[in-house]
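Shown here: the complex without one of its protein chains, the others still in place.
For subunit A:
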Amino acid sequence: MFSFRDTALRKIQTIGMRYMPFADVATEAVPLSRLLRLSLFQVTVGMALVLLVGTLNRVMIVELGVPATLVGVMLALPLVFAPFRALIGYKSDIHKSALGWRRVPYIWKGTMLQFGGFAIMPFALLVLSGFEEAADAPAWIGQSAAALAFLLVGAGVHTVQTVGLALATDLVEVEEQPKVVGLMYVMLLVGMIGSALVFGWLLEPYTPGKLVQVVQGAAVVTVTLNLLALWKQEPRDRARAARVETHPEFRDAWRMLVEGRTAVGLLVVIALGTMGFGMADVLLEPYGGQVLDLSVAMTTRLTAVLAGGGLIGFAVASKVLLDGADPVDVAWKGTLIGIPAFLLIIAAGPMGQTAMFVIGTALAGLGAGLFGHGTLTATMRAAPRAQVGLALGAWGAVQATAAGIAVALGGIIRDVIVALPGSEFFRPETPYTPVFSLELALLAIALVVILRLKRKQARLDQTRHYHPPRQDRPDPPAAQNAFHAAEAATQSRGYP
């Protein structure tokens, strides 16, 4: 009789647990399928980026006839929240929850913000463009509603990506991190390319009704994929919930993160490299079209070449990092590849060499892939377990800000040169060459900073007798050899 009651209760409990959104126990190894599911949040991030920067950019200017400057301001609004990623990450590190959750509440809130932004965005844009009766409405309604929509999406994207990456880092061992980083980057790219194709196909031919369907559809897809991604991922932690912890203030947490480490140097490298690689993203297609007379179909394939190079970069980086390569070293090699890439792109225009241009583009993608993977893996690896959110927040803040500034700056430089008096006599490549040269300069500076970073790291390792946080520690002779190698390397560079 009693055993029946127990069995029944146990049965009810397991049925109940199946519909609860947390992982039951923290398992030793997270299977790839679960990581793949988690990486779905990157698909929604990629989708949001494409919708903002690509699709809506075009629709607002061409189909809705909104002034280009207003469009520029609206699309720059999400960038305002980028620096707050560090704060969001820190908040998730110290989040207090009865379930012992730290990441899921923030991913959920971020998802709601992103959903809300997309849900009101098409109507806000229609009102902004003075669609039907909205032409008689005061202008501030459309402007503030559109601004609110873009801010909501921006805040949502920043939150979801920062905390999502932190959750992924929490779930895997240090040795597995390169795999996760590769997966996250690939899924971001997949989300961007896939949604660019789907949006283009759905919005052709354009009608206001279709705009509403597509953008709100994106909102529904966001919630669906993000729910699917975070379901049963973060384990419930009663021990953490019960602990009474005093957490450091943001400033102290930040000091703990950067003191005695190379974290700030790494962030400088990320800013320089991201700007160096990112500035040409939107200029490669018009460059190919105007300077090399490539057709629209050809220049579209150029984007595929850039993305393909990036994919190869992620794959190579994942492979060598899983084999034990130093992530900063991988980033250094990526930056190094960027130098000949942009030299080829600059030279291809005046020489009329399309093949050279395509090779340069592929190399730029490859270098950017290696650089992105290496720097993110280095960030994850350097982060103490309790500060993963803050470290990845700082990474995201720098990366997103630098990427946004780079794209804007590249466009502004080109437009300013085109608007110069007498520009009709310029050669077609004249507006582009300064941008590509600036990228070369940024990459060169990044190379120097990475070298200094590696020296500093070697010096820190030496003074601290620091062992990399690995599970499978090298046996003592090997560790000693590595130690001596680091010592020899520092001395050969003229350091005491």
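Operating definition for what follows: contacts are C-beta pairs under 8 Å (C-beta built on N, C-alpha and C of every residue); 3 or more make two chains touch, one makes a residue touch a chain; residues count from 1.
Here is the rule we use: contacts and distances are computed from a predicted model.
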Assuming one chain is omitted from the figure, identify its UniProt name from "Peptide ABC transporter permease", "Putative lipoprotein", "Antenna pigment protein beta chain" or "Phenylalanine--tRNA ligase alpha subunit".
"Antenna pigment protein beta chain"
Using the touch definition up top, pick the residue from A:Met112, A:Ala307 or A:Ala386 that touches the left-out chain.
A:Met112
Can you work out which residue in A:Leu32, A:Val62, A:Ile141 or A:Val264 touches the chain that's missing from view?
A:Ile141
From the list A:Asp6, A:Glu173 or A:Asp252, which touches the chain that is not on show?
A:Asp6
Thinking of the whole complex, not just what is shown, which of A:Val127, A:Leu188 or A:Ala348 touches the missing chain?
A:Val127
Subunit A residues touching the omitted chain (full complex):
6, 9-10, 12-13, 15-17, 20-21, 97-99, 105, 108-109, 112, 115-116, 119-120, 123-124, 126-127, 131-134, 137, 141-142, 145, 236, 241
